[in-house]
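Below is one structure, written out as structure tokens; the observations come after it.
With one protein chain withheld, the remaining protein chains of the complex are depicted in position.
Now for chain A:
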Amino acid sequence: MKLSLKLITYVSLIIFLIISIAYISILDSKVVNKLDGVLWTVPAKVYARPLELAEGGKINVDGLKKELEILSYELTKGIPDTPGEFSQSQRSVNIFIRGFGSQEPGLYRLKIENDKIDSIKRKDGISIDLIQLEPLSIGGMFPSHLQDRILLNFSQVPKDLEEMILVVEDRNFYSHKGISLRSIMRAFIKNTRALGIEEGGSTITQQLAKSLFFSPEQTIRRKIKEAIAALLIEIHYSKQEILLAYINDVFIAQSGRRAIHGFGLASQFFFGTDLKNLSLDQKALLVGMLKGPSLYSPINNPDRAKTRRDLVLSLIKNDSLITEEEYLDLKGRSLKVIPPSFKSLSKYPAFNDIVTLDLRKNFDDSDLRTKGLKIITNLDPVVQDYLEESIKDTKLKLKRRYGSQLNGLEGAGIVIDSFSGEVVAAIGSTKPNNYGFNRAINAVRPIGSLVKPFIYLSALQHYSKYNLSTLLDDSKLSVSLPGGKLWEPNNFDKKFHGNIPLHVALSESYNVATTRLGMDLGYSVVQETFTKLGIKKKIPKYPSIFVGSFEMTPLEAIQAYQTIASEGFYSPLNSIRTVESSEDVLSLSYPYKVEQRFRPEPIYLLKFVLKQTFISGTARGFSSRVIEKWKTGGKTGTSDDQRDSWFVGYAGNYLMLVWLGFDDNRKSPLTGRTGALQVWKNFMSRLDPIAYEVRKPSRIRYEWVDAKDGLLSGESCKGSILIPFVEGTEPEMIPQNRKKCRISEESYTAKVLNKIKEAIEVK
């Protein structure tokens, strides 16, 4: 009996030993596995474009102020003296830049004259050509656990931060072997006296082990496991590696569903700058939060966070890391944390969808979620904010006017840099911050009259047959369809207008004349233009496509207009500027792609008419000063029964498209003019873009013609209009009754005499 008890004891001991060894082996492999690889799966970070301020560059001061506000810069009255502050006087803006990448933090003074940056000077008076504001963090590509971090290497960890962490969290870090018996005993006595858990007594290695493998609950069993894991970590890794892992892994804050880990990301999250640019009080705040990220959160509990920060400062003062004076100065500083730029996944869901679409062309999903890529997009946060505000504001106004008819009104809007095809802002709903169906990329809708410029562009390429004063027939039309049915297009005003010049047919958006024009040109000619504009779909061969039954998404439609806005140069839309690996080594750049798809002359003619849309057509109502300043042009679109309200228009370098309608495709009281154009107008008035002058193509000549019959006329002839022609295609006929009023303009004789006079003056 005795023997068998002994045997059972031995066997139990052996089984226990085997289980313990097995457990330790499993834990050991987990430790190595996690610290060697799995831990460092870092989600991709997505940023807006960094704003560059260049001497001699154009600037909109209101836009700059808005950008600074979005980046949580604080407006001060005097000269800013800490990073993240700015001040403004009549002709200058002072910015204390936080610093980003190679851009040093510091105070810069911008002198602004006539919408231009006249000079940029540093605090010491030295002139600078170019400065860069830090880009706004707008989202990420997160793995399912939603842990987010920025990995640092040891050289990126400031020495004073390292010392501060050790003073506060583990003074004996370099002398213990993972667990500190002295700390454990101290905690044990304190907890026994309190009959509960009051103090942890964990070393940094134990805290790392806890963060990597265990739940936050504090039990004796978990403490033992944690201690074993800590010992294993110490066996495999050097002290420096352990400290770096801790600095990169420690949990510091929660933002929605996103967990903020590590000091690298915490620095960006709370202060909007790199760790290297933080002041001591800012570092002390972060170190103080380690004890309880939620309890000492400077956002939720600022008073507690400040008390804790001051305690950290007093500890480093006691260790002679700072002097008494420094301590008093640092203690006197306010917390000045910035609000999170986004919670959970992305600040701008619709734009994020476009970025994801572009990224998937080059990266697979796991790369995006694990390799710590830094994605610099083309998003302009100021433009994006204006876009969001304008759709919300306009919807409110429209609802006031049309009442419950507009319940459930949805919309989409995209803004691009027409020159480069860079997508700078996007919304996929009238509630822009909502996730869900993204109408900007997914709503396939009939584009109404937005199609017409494509038809007219097809015509204008045939110089010998069509010019702006070519007469088109807008009388009643019946088209036989297969199956014997008749299709009879009508105009929006329910009238027919007989023979009208081509430019009038387009600016007034007449359906009948356009259908005839499309049919005269033929489907293949129109298809060719569609393809050159970047439209990948084949056009169906029925005549209603010439007046808008053609369906596109807002993203596809704006691509087609990009080529027109950009003088005939096609650039594929692109939301990304660069993708960099976490070590700041360039991984992939997205260069400008430009292809000349149309000669400048037909585009010039078309843009002349699209400008008329604003002067006398369906977008009229803007002052001539604004039309000239913005160099604007555009087109309204309304589908059958007003189910879709569209507007696309360019101003300055911006091209914006707006769609309004209902997801269930019901009728709306809105036309392109009364709906989408109002959003465009609201947006552009906020943005007030500055346009560049473009040279008129050398073969373009202006000629006075009659607005009705398109024949030659003169400046002082009644009903005449000055319109452009490709050289040699001007009308030749001048009716007898107009010869007199045409002669009064500057004659060829006068021109010759003037030329001779000019030549003599030059001599």
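As a convention for this text, a residue touches a chain if its C-beta (ideal position, glycine included) is under 8 Å from a C-beta of that chain, and two chains touch if they have at least 3 such contacts; residues count from 1.
Assume contacts and distances are computed from a predicted model.
Engineer: Going by UniProt, what is the name of the one chain that was not included in the view, given "SRPBCC domain-containing protein", "Ferredoxin", "Lipoprotein, putative" or "diguanylate cyclase"?
Structural biologist: Protein name of the absent chain (UniProt record): "Lipoprotein, putative".
Engineer: Give the residue, chosen from A:Asn248, A:Ser458 or A:Asn653, that touches the chain omitted from the document.
Structural biologist: Here the residue in touch with the unshown chain is A:Asn653.
Engineer: Which listed residue (A:Pro600, A:Gly617, A:Pro689 or A:Pro724) would be found touching the missing chain in the intact complex?
Structural biologist: A:Pro600
Engineer: Which one, A:Asp303, A:Glu325 or A:Glu693, makes contact with the chain that was left out?
Structural biologist: The missing chain is touched by A:Glu693.
Engineer: Looking at the whole complex, which of A:Ser589, A:Asn665 or A:Ser685 touches the chain that is not displayed?
Structural biologist: If we include the chain that is not displayed, A:Ser589 is the one touching it.
Engineer: Which positions on chain A touch the chain that was left off?
Structural biologist: Touching the missing chain: residues 52, 54-58, 129-130, 419-420, 567, 569, 578, 586, 589, 591-596, 600, 653, 692-695, 697-698, 701, 727-728, 747-749, 751-753, 756.
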